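Every protein chain but one is kept in place in this view of the complex.
We just call them A and B in the order they show up, numbering each chain from 1.
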Amino acid sequence: MDADTALRLALARPESMAERTTAEWAPLLAAARESALLGTLWHLADDAGLAEGLPEPVASHLWGAALIAEHRSRALVWELHGLADGLLSRMSPGVVLKGAAYLAAGLPNARGRLANDIDLLFPRNEVERAEKLLFFEGWSGTHHNVYDQRYYREWMHELPPLVHQNRGTTLDLHHNILPETFRGHPDPARLRQQSQALPEPFRFRILCPAHLVLHAIVHLFSETEWDRGLRDLYDIHVLLRHFSTRDGDAFWEHFVAEAEALNIAWMAERALWTANRLLLTEIPAEPVKRLARARAGIALRGLGRWSFVHGLHTRAGSITPRRDAVARGMLFLRGHWLKMPAGLLARHLFHKAFLAEKPETATAQPQPEQHG
Amino acid sequence: MSRRRWQRTDGLQQRTLGQECVVFHPGAGTTHLLTPAAAALMDCLTAGVAMDEAELARQLGLPADGTDVELGRWLSSLQSADLIRGRH
Partner (left out) sequence: MRIADLGLARLQQSLAGRGLYLRTGPFTSRIQSPIASVARGIESLYRDFEVADNSSFYDFHCELRAPRSHRRFYRPQVLFLSDRRSVFKPLACQQAYPMLEWGLNWCIANQVPYRLVLHAAALERNGKALILPAPPGAGKSTLCAALAHHGWRLLTDESVLVDLATNEVSGPARPVSLKNDSIRVIRESCPSAVLSTPIADTLKGAVAHMRPPTDAVHRSHETARPGWIVFPRYRPGASIQLKPRAAGSGFMQLIANAFNYAALGTRAFHSAGRLAEESACFDFTYSRLDEAMQQFDRLADGR
């Protein structure tokens, strides 16, 4: 079995890991490493009672990745406590989003997950006040040039990322879950109104279940880069399963209604199809039927689905690298097209291509001699 | 002497190496090599119990007058490393 198929199967049906041969494990681990899912696989194997039976080097790699995720999570929770107790306590509580939210709420996808940064949602007219307060606690901006500032502050749904001076943690302050210029603009007040208090001692809030999943969907299906896409799809898969098991039809009812109210039913439709197709997520007939109205026309539907499937292949494990590259190119264009009106998009891509300083391309790859 | 009460940060990892003491702060991800004085001060603070400065000075065997400057310096350096927290 090819590595990508084996990885998706491991996520969907953890007991399938028992069937992997030694020869299949190495490329499977490479694909999981690329998708930041090694730590997740460890917990899935452990829960399925397979950890003891794994080949020794496989168990070592998975266990080690889970250790790193555990340490990162602990640091992130500590950071959240510090934020809650600090100057932000002068404002009404913000809403924690994404990885930090899964962690704080103890959701099942949090275990083994490598959470990277903290995302907080505030009302638009308060987000810059939060930024100012955080400055006094050592958080400062990284994007200093005029174009980037304008790009974020005028067009995006978040401020330029903040980084903690001593610890290097990244903090994103959001006022919405999609850019201002995005085609179909959700109303952020709705997200905040339905948000729920996190269990003590956190002073932050978390999105309601339907919004939590919809945000995970929006995050992946509006992306230009699908590099860690499989991890994001796995979040969607686990959250859907968790809330539908817990709340049954009531969850699905609310999920569809909110997808429509936030103008993102079309993204939800694509996400449910993809999760079911790739991770065998169980989705009842009713929501599928109701979201079918939001489907693309037959020609675009096929092309879209083809690019989601190929875009979610890994570089390390794929057996169709050329088709994946085409799909990644299409998803890149699609993401930008959704993000901005055509005129603005042309301007933005022109700036990135010809005018922007390119620190990433020049310095991201280290000199090999540093390792010898 | 200040009336602040001091408490050690939860979850700190500590090891004694010979005459010295090293502390790891799992949240901040920082590691500190403590001076003997700072280590003695940390030893006075039991997890979960806040202590005021007069009591700290007494436990460390510092005379009650004229030493608050030095104690204050140790406390503030431990606080800036997030190893202890002071509350009024």
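The criterion applied here is as follows: a residue touches a chain if its C-beta (ideal position, glycine included) is under 8 Å from a C-beta of that chain, and two chains touch if they have at least 3 such contacts.
In this text, all values refer to a predicted model and were calculated from it rather than measured experimentally.
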item: Selected residue (touches chain absent from view) among A:S60, A:S89 or A:Q165; value: A:S60
item: Full-complex contact with the absent chain, from A:L7, A:A75 or A:M267; value: A:A75
item: Residues of chain A (touch criterion as defined above) contacting the omitted chain; value: 21-23, 25-27, 30, 33-34, 55, 57-58, 60-61, 63-65, 67-68, 70-72, 74-75, 315-316, 321, 365-372
item: Interface with the undisplayed chain - residues on chain B; value: 13, 15, 17-22, 24, 26, 29, 31, 33
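Note that in this section only the chains that are shown with their structure count from here on.
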item: For chain A paired with chain B, centre-to-centre distance based on mean C-alpha positions, whole Å; value: 40
item: Complex contacts: residues of chain B adjacent to chain A; value: 11, 26-30
item: Contact footprint of chain B on chain A as seen in their complex; value: 71, 74-75, 77-79, 81-82, 166-167
